[in-house]
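Of the protein chains in this complex, one is absent; all others appear in place.
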Amino acid sequence: MKTQKMQDQIFGVIVLAVAAFYTVFTFLIPLKEGSDIINARTVPLLLAALMWVLGICQLVTARKADTKPLDKEARDLRTVLKTAVLIVVYIALFEPVGFLITTMVYLFLQFIFLTPADKKPNYLFYGIISLVVSLFVYTIFRYSLDIILPQGLITFF
Amino acid sequence: MKKRQLFASVMAGALLLGTLAGCGNNSSADGGGEEWPTKAVNVVVTASAGGDTDFNARTFATYFEQVTGQPMVITNTAGGGGSVATSEVKDSKADGSKILFCHTGQMIVNEVAGLIDYSMDDFDIACIPAVDKGTVLVASKASGITSVEDLVEKAKAAPGEITYASELGGYSHLQGLILMEKAGIDLKILDIGSASDKITNMLGGRVDLAAISYGAVKDYAETGDLIILAQYNEERNENLDPDIPTFVECGIDFVMEKPYIIAFPKGTDQAIIDKINEVAAQIAEDPDYQAALIEGYNQPAEYIAHDEALELLAQTREDYMAYQDLLQ
Partner (left out) sequence: MLELFAQGFANVFSPFCLVLMVLGTVIGIIFGAVPGLSSVMAIALFLPLTYGMDPGQGLSVLVALYIGSVSGGLVSAILLKIPGTPASIATCFDGHPMLARGEGAKALGAGVFYSFLGTIISVVALMFIAPQIAKVAINFGPHEYFAISIFSLMLIATLSSGSMVKGIFSGVLGLAFATVGIAPLDAVKRFTFGTVALSDGFDVLTVMIGLFAVSEVIKIAEVAKREKASDVAQVNMKVKGFGFTVKEFIQQIPNAIRAALVGLGIGILPGIGAGTSNLVAYTVNKNADKKHSDEYGKGYIGGIISSETANNASVGGAMIPLMTLGIPGDGVTALLLGAFMVHGIAPGPLLFQNYGPLVYTIFVACLVATVLMLVIEWYGMHIFAKVLKVPRHILLPIVFVLCVVGAFGLSSRVFDVWAVLIFGVIGYFFTIFKVPQAPFVIGFVLGSMAETNFRRGMMMSDDNFLDFFTKPIAAAFLIFTLVYFLYVVVKEIKKAQARKTASGQAV
C-alpha cells in the first residue's frame, strides 16, 4: 500500500473478488418450480452485476490515480492482531464459559494490550474495573432488562 | 514488558481451563420435574413485541409468576417467519428451562409451507393455553363488497379479479386458500405483508380483501372505510361486534380458529408437562386473566389440556396438509 494508485487497484480487485463470490452463490440459490421472470435470484443478480461494473470502474480510474507515495501510516499490526484474536476467543467462549468470567478476562487483557507504550499497566486498577464492569452489566441485564446473559460456569445467580 | 506477557499468558491459560471445565459441566440440569419451576423460565415467543401473540404470552407469563412464584422471561424471536424461534427451542436442553410460545401458524403452517424440515412431533407439546378468536375477513370500501354472499357472487362473475392480501406461505395465505376452496371461488392472492400493510393498502384501494384482527379494523368499520364480512370462529365471539356473522352462517363450511401453543423440547420430563398444564388450567380460571384477554384482544379465555390439544393439532395438521402444494 505504498501509493494511492496501488491502494485503489487493490480495492478494485477486492470488489471483483466479492462480485465473483456473490455471483457464484447467487446461481446456487434454489428456485421454486414455476418461478417466473422475477424470482429470488433477480435482485441478487442485479447486485452482482452492479458489483462487477463498480469493480471495473474502480480499476479503470485507478490507472490514473496518484503514484506519489502515501504518507507512511505505520499500523501497529501486532496489537491489531492480538486484539482480533482476543475478541474471537472471547466470543467463542462467551456461551460455554459464561458472560462473567469471559468478560472479566477479556477486559483485563484488552486493557493491557491497549495500554499506551509510555504508560505502565496498572494491574490492580484493571482488575477492579474488569470485575466491576462485568458484574454491573450482568446485574443490569439480568434484573432490569430481563435478559439472561450466558451463565456458563457460574450458575448460581 | 516481560512481566506483562507472563501475566497475559497466565490469564489466557485460565480462559482455556475455563473452557475445559465448561465442557464437562453441560449436563447440569434443573432438578426434578415435581419442583419445576425452581428458577426463571425462558419463554421464546415467535413474534415481535407488541402483537397479539406477544400479548398472549406476556399476559400468560404475568399470571404464571403469580401462581408459581417464578418469573417467565420473554424473548421475542420473530425472524424467519417464526422458524428461528422454533428451531432454537427444538435444539435446546430438555430441562424445562426454555419454552416455546407460538401458534399454529408457526407450528403447523411453516411445516406445510416447507419453511422448516421438522414438525410438531419434534416437540413435547404441553397444551393450548389460549385461542385467538378475534380474526375477521375485511373488504375495502373501493371493492364495493358488502357481505360474504356478495363476495361469492362477484368472485364467481369475475374469477381471479378480486385481490386478497396475505403473507405468502404464511397463515393468512392458508386462510385465503381454504376460503377459496370452501366457497368455490377464485381470488388473486397477493403478498402484502403485515396487518399494518394490509390496512394501508386496503384504505388506498390497492387490494380488496384481507383477514385482520378485529381490534385493528374496528374504527374503520365504523367510519365505513372498511367492511367486516365475517368471523372465522365456530360460533359468534360475543366480544366482537355481535352483528358479524360466522362463515357457517353465510353458508360456507369454514372455521379457522387460531390456537396458541406451549411446547417444550422433545424429551422433557412428563412431570414438568403435567405441572404447566396444572398452572395453565388455574390461570384460565382467573377472572383477572379473563378480563385482561377481553380488554386487549376481545378474546375469551380458553384452555385446552394436553391430550385434547394434541388431538386437535394433529387434526388441524392433517386438514392443512391438503393445501401443501398450493402453499409452497
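Note that the chains are named A and B in the order they appear, and that numbering of residues resets to 1 at the start of each chain.
Quick note on the criterion: contacts are C-beta pairs under 8 Å (C-beta built on N, C-alpha and C of every residue); 3 or more make two chains touch, one makes a residue touch a chain.
These numbers come from a predicted model, not from an experiment.
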Option from B:A216, B:M256 or B:I272 whose C-beta touches the chain left out: B:A216
Per the touch definition above, residue among B:S119, B:S196, B:Q270 or B:Q324 touching the missing chain: B:S196
Interface with the unshown chain - residue positions in subunit A: 7, 10-11, 14-15, 18, 22, 25, 29-32, 35-40, 42-44, 47, 50-51, 54, 57-58, 61, 74-77, 79-80, 82-84, 87-88, 90-91, 94-95, 99, 103, 106-107, 110-111, 113-119, 129, 133-134, 137, 141, 144-150
Contact footprint on subunit B, counting only the chain that is left out: 42, 48-51, 54-55, 58, 62, 75-77, 79-81, 83-84, 87-88, 113-115, 163, 168-169, 190-193, 196-197, 199-201, 203-204, 206-207, 215-220, 222-223, 225, 292, 295-297
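We take it that only the chains that are shown with their structure count from here on.
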Subunit A residues touching subunit B - in the complex, by the definition given at the top: 32, 89, 93, 96-98, 101-102, 105, 108-109, 112-113, 121, 123, 146-148, 152-153, 155
Of all residues in subunit B, those that touch subunit A in their complex: 4, 7-8, 11-12, 14-15, 18-19, 21-23, 25, 28, 40, 42, 71, 73-75, 328
